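These notes are about the structure you will find just below.
A single protein chain has been omitted from the complex, and every remaining protein chain is retained in its original position.
Then we have chain A:
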Amino acid sequence: MAGESGKIDPMHQFQIEPLAKLDLFGYDISFTNSSLFMLVVLGAIWVFMAGGMKRELVPGRWQMAVEGVTGFINNMMSSSIGPEGKKYVPLVFSLFMFILFANFMGMMPIGIVPGAHAFTVTSHLTVTAVLAVLSFGTVLVVGLWKHGLHFFSLFVPHGTPWWLLWLIPLIELFSFLIRPFSLALRLFVAMTAGHVLMKVLAGFVINGLNAEALWVAPLVALPSFILMIGITLLELLVCAIQAYVFALLTSLYINDAVNLH
């Protein structure tokens, strides 16, 4: 069968390939395609922000776009934390922009340049785990700094009956400790699953067009291609929603640390 020779591996896109070998005290710190795309994301954010921060009195289109994003995060922080939320806008804004741009950068059709492959930085658990630890660490540091040991009253909600005092703190502690894992896992899996799905559909299209039997191309490849367009649009939506959810949950967790229920 023709499909057997040109087998398309949907997991190959997540492979990390070193572009320049580097070695530090026996640790492999090679410059990989992941690092390259992180730099590309950083550059894209820098260009986007620099273009809109000219502080014109009458904002142009670009400045309106930047102000829209900053205003969006600003609103979210002040509505979920209150007036004290302003202090944490830079952190949440950076997290949001990095995740959003990294997600979108992985969806760019870079593959039309021969030899180049798009790489989604956020489709690796190591990257999303570091982002989640950033968010969770801020909650811990802010909570312990502001309230001292009183921070642990977070685990005993108001109005807990005395005969449940042995169980509720346990559940609250568990749900608190699972936050970084759920944050990291959600982003990582959403990106991975979407990209695997798209590559599987792309494999249907390519193998269908290459099939020896002529009826396969219109019956399999064409519907798959149409479905793929829809899935791509859905995936763009998911990219934005995941970045939003990450920022929203971070703001809620910071709210817990600042206001203690």
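The working rule: a contact is a pair of C-beta atoms (placed from the backbone, for glycine too) under 8 Å apart; a residue touches a chain by one contact, two chains touch by 3 or more; residues count from 1.
Everything that follows uses one rule, which is that contacts and distances are computed from a predicted model.
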Protein name as given in UniProt for the chain not displayed, "Sugar ABC transporter permease", "ATP synthase subunit c", "Helix-turn-helix transcriptional regulator" or "FAD-dependent oxidoreductase": "ATP synthase subunit c"
Option touching the unshown chain, where A:8, A:110 or A:245 are the choices: A:245
Residue of A:65, A:185 or A:227 touching the missing chain in the full complex: A:185
Interface with the unshown chain - residue positions in chain A: 11, 76, 79-80, 182, 185-186, 189-190, 192-193, 241, 244-245, 248-249, 252
